[in-house]
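Structure provided below as structure tokens; questions to follow.
Partial view: only certain chains, each at its native spot in the assembly.
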Amino acid sequence: MTRSSHTIEPKGRAHGQSPLLGGATFELSHRLARVLWSSCWFAFARWTPPQLQPLRRLVLCAFGADIHPTATVRSSVKIWWPGNLKMGAHASLGPGAICYNVAAVTIEDFAIVSQRAHLCTGTHDIDDPGFPLRARPISIGRSAWVAAEAFVGPGVKIGEGAVLGARGVTFRSLDEWVVYGGNHAKPLRSRQKIS
Amino acid sequence: MTRSSHTIEPKGRAHGQSPLLGGATFELSHRLARVLWSSCWFAFARWTPPQLQPLRRLVLCAFGADIHPTATVRSSVKIWWPGNLKMGAHASLGPGAICYNVAAVTIEDFAIVSQRAHLCTGTHDIDDPGFPLRARPISIGRSAWVAAEAFVGPGVKIGEGAVLGARGVTFRSLDEWVVYGGNHAKPLRSRQKIS
């Protein structure tokens, strides 16, 4: 299966009611696909110990994810839709991490997303009376670290080697090899570049 | 059942030990009522898909909640006591939201509380040696948005149309049609008023 065939996009406003009125944001076929995805993860992956990463990768790839054989995704990770996820060599998603990938999420080689961190690609247009969903991709650069319980907002690009400290919250892109912390996150110091 | 008959208040210090010494904060009858409430939610609502909102509303209203027929409460929401909850037309509590309503929580028409946000009405008097619970009501104004994983402290009034951004944390009331973010939350910009 190719990734593009699995990509899910919000339907246009012509297709349904505003989410404000309880209208569904996605087409019925997409919603059914996600129910199937959740069920398969629950059945074949949710209970697996860390060592069974190859099985979890199989389930993810069956739903269109592009996961390098050396990447790791813990069983307690919540992924909205695998077709929107791409992970490089030795990239990792830690226990309890939330990958709310309504738009694409890319985690490059050696990048680490720690326990209970949240990659959130979705928001709402607060100036549109219909409050429509807006989704923008997130990318986590090579060797970057999104530490425990941090939050990465829609459209953020985290540069190579950048660090977002524990509980850090960012809605802006982060520069390469710089360490950030706080909510909203600010630069704290530079990081020694790994050659 | 009327809402007032279900309202739970902390018992006075004369009634028991300080919470510092492990004393219970609420009367035994209240605690039993909450065990019953939790059990009923677990049995009749916790497993329900989004479409079964009418059933969840029935359970909530049986315990004294005042929920408009068009409001939505997801099955994974944690509500401390339904008798302290009032929700207007099209108001919503998203997946995993925490409504710690030791005091009243009011969510007005079209107001949205997103996934895993926390409405926290309780705190402790840190200058009283007995560390007693202090509870103050929270109100979320019409068309306001408390975004994902935000935190609203005791006594806060969120003005009509105000936005508390994702992971924002506030212990102060928010002005109408202003967007706030950060911890502690600060005003970021104004929001276009929906006519």
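Details
Think of it as A and B in the order they're written, each chain with its own count starting at 1.
We take it that a contact is a pair of C-beta atoms (placed from the backbone, for glycine too) under 8 Å apart; a residue touches a chain by one contact, two chains touch by 3 or more.
Worth saying up front: this structure is predicted, and the values here are computed from it rather than measured.
Counting every copy of the one repeated chain, the full complex in this structure comes to 3, with 2 of them shown.
To be clear about the criterion, only the chains that are shown with their structure count from here on.
Remark: subunit A residues 20-22, 118, 120, 123-124, 126-127, 129, 131, 151, 153, 169, 171, 183-184 touch subunit B in the complex. The part of subunit B that touches subunit A in the complex is made up of residues 70, 72, 90, 110, 112, 145, 147-149, 163, 165-167, 169, 179, 181-183, 191-192, 194.
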